[in-house]
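Before anything else, here's the structure in question.
The complex is shown incomplete by one protein chain, all other protein chains being positioned as in the whole.
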Amino acid sequence: MNWQGILEFARGPLFYAALLIFVGGMMYRLVSVIGLGWGKDRVPVKGSKAGGVVKSFLKGILIWPFIPWVKGTFSRNPLIYIGGGLFHLGLFVVLLLGAPHVLVWKSLLGFGWPTLPLPIVDWLAAAGIAAMLLLLINRLAHPVLRLISGPAEYFAWLLVFLPMVTGYMMTHHLWFPYEELFSLHMLSVDALLIWIPLSRISHFMFYFFARAIHGQEFGKRGVAV
Amino acid sequence: MSDNNVHQLDDQRVSRRDFLKLSGLLAAAMGLTAIPPVEASGLPAELGRSYQPNDEIIHALETAQRAPVIWLEFQDCAGCSEAITRSVSPSLVNLVLNTLTIEYHETLSAAAGFQVEEAKKQAMEKYAGKYVLVVEGSIPTGMDGAYCTVGGRTALDLLKEAAAGAAAIIATGNCAAFGGLPKAAPNPTGAKGVWEIITDKPVVNIPGCPAIPEATAGTIAHFVVFGALPELDELHRPKTFYGKTVHDRCQRRGFYEAGKFALSFDDEGAKKGWCLYKLGCKGPTTYNACATIKWDQGLSYPIQSGHPCLGCSEPNFWDGGGFYQGQSAPLVDRPIGTAVVSAAVVGAAAGAVVAMSNAAKKKSKGEKK
Partner (left out) sequence: MSATAQAIQTFVHETGGWVASQLEACTRCGMCAEACHFYQATGNPEYAPVWKMELLRRAYEQRFTLFGGIKASLGLDKRITDEDISHWSELNYYACTVCNKCSMVCPMGIDIGSLLHEMRAGLAAADMVPADLAAAVTKQVNEGSPLGMTDKVWDQRLEWVADEWEVDIPRDVKGAHTLVVFSSIEVMKFPTNIAAIAKVLNKAGVSWTVSSKAREIVNFGFYEGSEEHTKLFLSRVLEGAKELGVKRIVVTECGHAYDALRWHAANLLPEANSFDIIHITGVLGELVGSGAIKLKPGAFDNDGTITFHDACKIQRKGGHVQEPRDILKILAPNSFKEMTPNREESICCGGGGGVIAIKAADEQRYAAFELKIKQVNSVGAKTVTMTCSNCRLQYTDSVEHFKLDWKVTGLAQMVADALVE
């Protein structure tokens, strides 16, 4: 199998196409949803809508991941909390603070930024992978999750998991030659990029709308977010 | 000149002691760690551990015939030849090329013109089926090969003619192996590597820009000594020299692991010898022996001297994104800004169309809110 050739293709023309599909697809999703119309809210405000929005974002990013006893939900389902939190943390650290990816950003954007040492990134990557497995088990075992999950959810899980695990194998040169792992990593990344606009993985974009709405609704009523 | 290696060594007044030392050198260079007969028989390797590979070499040298080497150059810079001739005797390279073999080499031959061509033709006829063909430089296929001619004949032609009677074909340097610099986009001459043209015989690739002299010499020696080619990877490179990446044996690896990177060529990190990954080092994807054998008889190699690895033993390294672009970066046309914006605009337009049609769906039949 000509892994060199596959690698060149996967990180060249295929990546290019996947990236454009990703950008175009996300814009399509954004406009097609927001374009459905937005009613005007004539209800007088008791607290502060803007304040609510700010607090909602702060809580969503800074506090929620770190204070598990918020809203008393941790004790009832610690797995989702720990799993979800670790997964996102690992993902962000690897994608935004890991040296190999920062070089990718640098090549695409024209600028880079400082990175974390490999051992830290590596541990968080491993934690992220472990978290993904935990989340899969939870999705298969929890009665509510079993009810609401369908093929789309499991497929999305797989497409997110593959880049993580191939990336980890790459870093550690595990079991296969480097260019094979690199090819698999790029192929799985390309598949993921294409799949994001077609699936719920695009939630990260709608997150901002939902959080803003949440902040507005609670801020409007003067209730702590 | 004798046809037998040992007699040749006698002629050159190489003592038995030096001969043994040189055999050891050869053995090390070929990466002989096991005994081919034992391996081939399938018996466990431990059985042969006490066996000295050295003896194998000595035995072979004492019994094998001297092998002729025909060295052809096509679209090349002669860098690989230059690298080999920079070696000073007594050395492996000297041993291999001057002692073990007779050669026809265009650049190095003192003679020129028709006489040399005649000598080559005679050598090819006399040793038909037995000579080692070493190729340096890529072969242009555009304009029916007219981009490179020697003595009025195209490189393509010359290659096919020489390959027909060769016992083994060794493509030395990235150009002969994978097309090298001439093949870089847009590849105006239609340059190709040897193995893309000669498909009916095994071609060993010794890529590098230039190839490490010991790698070329060691491979030639292997064939001369054992009459067989060494174990090759999927890109036909000898695993002895190309089995590990530069990254795997790099002396700066510890800095990579610790996340200590030089960010420019004369910053603090660079002065302290930190990892050159962020300056575009292609070490992780480059298979070569640079970090172990090094250059100029183990003097240094690019990373040791402070420059990131170019990936010069890998196919298409000239189109690999640029020497100073990160090894992990995608290989896309730059700048990608326009393409991305266009994609976004197309997506948004499609989204607007869908949104409008959906909004109409909401309003049709049913109370207005």
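Per-chain numbering from 1; labels A and B assigned in written order.
Here is the rule we use: contacts are C-beta pairs under 8 Å (C-beta built on N, C-alpha and C of every residue); 3 or more make two chains touch, one makes a residue touch a chain.
Here the structure is a predicted model, which is why all the values come from computation and not from measurement.
Here one chain is not drawn; of A:S56, A:T115, A:T166 or A:S188, the residue touching it is A:S56. Among A:W38, A:F111 or A:W175, only A:W38 touches the chain left out of the display.
On the side of chain B, the interface with the absent chain consists of residues 354, 358, 361-362, 365-367, 369, using the contact rule stated above. Residues of chain A that touch the chain left out of the display are 29, 32-44, 46-47, 56, 60, 64, 71-73, 76-77, 80, 84, 142-153, 198, 200, 202-203, 206-207, 209-215, 217, 220-224.
Just so it is clear, only the chains that are shown with their structure count from here on.
Between the CA-based centres of chain A and chain B the separation comes to 41 Å, rounded to the whole angstrom.
For chain B in complex with chain A, the residues that touch the partner chain are 234-235, 245, 248, 256-261, 277-278, 284-285, 314-316, 321, 325-336, 339-340, 343-348, 350-352, 354-356, 358-359, 362, 369.
For chain A in complex with chain B, the residues that touch the partner chain are 1-4, 7-8, 11-13, 15-16, 19-21, 23-37, 39, 99-104, 106-108, 110, 112, 115-121, 173, 178-179, 182, 186.
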